[in-house]
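Quick one: structure below, then a few questions.
The complex is shown incomplete by one protein chain, all other protein chains being positioned as in the whole.
Naming follows writing order (A and B), and every chain is counted from residue 1.
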Amino acid sequence: MSWEQIPGFLSQKDAHGETTVVVETERLVEAATYLRDEAGFDFLSDITPTDYLGWEQPRVAGYWGNRAGRDLNSPGSWGLAKQPEEKPKRFSISYHVLALREGAPRLRLQVWCDDGEPVPSVVTVWPTADWHEREAWDMMGISIDGHPNLERILMEEDWEGHPLRKDYPLGGEPVRFSGEE
Amino acid sequence: MTMAVVAEKRPAIYEGSRIPQPIPTVLLVDPKLREEGDILEVNFGPNHPSTHGVLRLVVELNGERVVGLKAVVGYLHTGFEKNMEQKSWWKAITYPERIDYLSFQINELVFVLAIEKLLEVEPPGKATWMRMLLSELSRIHSHLIWLGTSALELGAISLLWYCFRERDAVLDLFELVTGARMHTRYFQAGGLAEDIPPGFYSECRRFVDYMPARLDEYEALLSSQVIWLERTKGLGLLSAADAIALGQSGPVLRASGVDWDLRRDEPYLAYDQVDFRVPIYPNGDVYDRYKVHMDEMRESTRIVRQCLDGMPEGPWIVDDRKIVLPPRDELHTSMESLIHHFKLVTEGYRVPEGEVYVAVESARGELGCYVVSDGGPKPWRVKFRAPSFVALEATATCMSDALVADLIAIVGSLDTVMGEVDR
Partner (left out) sequence: MAVERRKRLADFGLNSERTLMRRKGPSVFERELGVEELEDKLMLTTVEKAVAWAQGNSIWPDTFGLACCAMEMIAIVSPRYDVARFGAEVFRSSPRQADLMIVSGRVSHKMAAPLRQVYDQMLEPKWVIAMGACASSGGMFSNYAILQGVDKIVAVDVHVPGCPPRPEALLEGIVRLQEKILAGVPPAYDIREVAS
């Protein structure tokens, strides 16, 4: 079914049995309210931020090539070769909503933003978004506008950096073997 | 299937909601009370025998009554999601198990289902039914530990040993099938890692034969016992609409009267082919959550029995050599098998580009896994929607007008596992 009537609708994609609707970031709260009240999606499952930094760069095995083209002679193309879909901005935030009725309809509401651009909070629409948005701030550095308590939740309060970003190192230390000096 | 609560139009925090304002997850002390009363701030710190792991609750007390509450989490943050981005799809399957370490096979299941959804492969019947069987055993395992530790915290200490006796029986079954007691890592994209060994079916059947009697023992110890009723009835109330607004799922939601179970309403694996009842209780207090857990254990035992009866024969993993290792005897004769084996072991299989969200009913509620793939051998982004993370958001709502002695009972009834909360 088509979701064009959502306020701020930009695009819709159906894949693997799921529907992803992209809306304008400024009209997110309107879209969320519409989904909860008109369409009956009263259950917010999850808010997931994703960082697409480095998405277009070529991968290790040269699998599908890069913007300049695809090298058919490169090994490991497996027959699944496809260009990666271009992403509009660096971060996507996906809101997975569910309607608690027969058929369990699900929808993924998605907004895109760049580093530093704030995203409005949906805490007034679905109160459960509180901690999910705090985690988005803590882990990805997505500033949420209008959140009543935007503090770090998983890392310590004075931690610097946002760990799940692609430019944040994995950390850890090299393994030292006991025979070495 | 009747809905106990119909989604209706209502304002953000509706009339009669007990969700605190302005922050839904923090109970703030009334400023009047702060001036007149004698507020004591107590820290139920991360190391506490009764907080089910490393949860910190900053509680403000007025006498014995809880008037302010804030949950601080993150003491077990492990960086699963970032670690999984660095591993191949095959190796990354070991990570989700440690997230919810009580129902560990269900975590593996959700990640493997997400990979299979992106790969668009359908595992064979035997794998599906075995996964269902192991998920239900995981559910029983998780509820047994929950029951043992919750009862321990409320004073019914002997129940810990009974529950751990059964838990060891379940772990023996896991060891029989997979080789390890906990963190079995038995599911692969496409099916199971190995065939089911002989002798499992008879052992499992013996287990499901005596388990209902053991559950009757636990109920006999607790369900009508005066002290248990006093300590659990009428506490930690969460209304159905509040529960939905706070994103609760699983036993907490069902104990608040909402008729929702992902196994029945959004069937995955083969749950539409087995018969089970979904227990619903109307009151939304700690006692009802306990009853939901007990009934779920019974229903899980029934499902396990039906899985044993209905287990199809056949291969245990799909035959697609692009994803699954070829059988070893073929490596001597077929060049393609050798090459595929090499590529699969060194680089791993590639999952086509896309994003999926798969949700299953874990022992705690809706466990979701959001996977973004860039078409390569490693995941681009993996996120686990942990039900305990969301359950802890409801502590402030459940805790309004509670005594400090009830704090433990209520937090225990929300059945949180801190590994899941902090990931």
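Following the convention adopted for this analysis, a residue touches a chain if its C-beta (ideal position, glycine included) is under 8 Å from a C-beta of that chain, and two chains touch if they have at least 3 such contacts.
Predicted model only: the values in this text are computed from it and were never measured.
Taking the complete complex into account, B:76 is the one of B:76, B:193 or B:278 that touches the chain left out.
Checked against the full complex, the candidates A:17, A:103, A:116 or A:171 give a single residue touching the omitted chain, namely A:171. Checked against the full complex, the candidates B:34, B:65 or B:181 give a single residue touching the omitted chain, namely B:181.
Where subunit B meets the chain that is not shown, the touching residues are 45-49, 53-54, 74-80, 82-83, 94-95, 98, 101-102, 104, 145, 149, 160-161, 164-165, 167-168, 181-183, 418-419, 422.
Listed by residue number, the positions of subunit A touching the unshown chain are 155-156, 163, 168-173, 175, 178.
One rule holds for everything that comes next: only the chains that are shown with their structure count from here on.
Each chain gets a centre from the mean of its Cα atoms; for subunit A and subunit B, those two points are 23 Å apart.
Residue ranges on subunit B touching subunit A, taken from their complex, read 1, 3, 5, 7, 9-10, 12-13, 19, 22-26, 73-74, 77, 79, 81-83, 86, 117-118, 120, 244-247, 249, 258, 260, 262, 265-266, 322, 343, 347, 350, 352-357, 359, 366, 368, 370, 372, 374-377, 380-381, 383, 385, 389-390, 392-393, 422-423.
Listing the residues of subunit A that touch subunit B in their complex gives 15-18, 20, 37, 40, 42-46, 48, 50-51, 55, 59-61, 63-64, 76, 78, 80, 82, 84-85, 94, 96, 98-102, 104, 106, 108, 123-128, 130-131, 139, 148-149, 152-156, 163-164, 168, 170-171.
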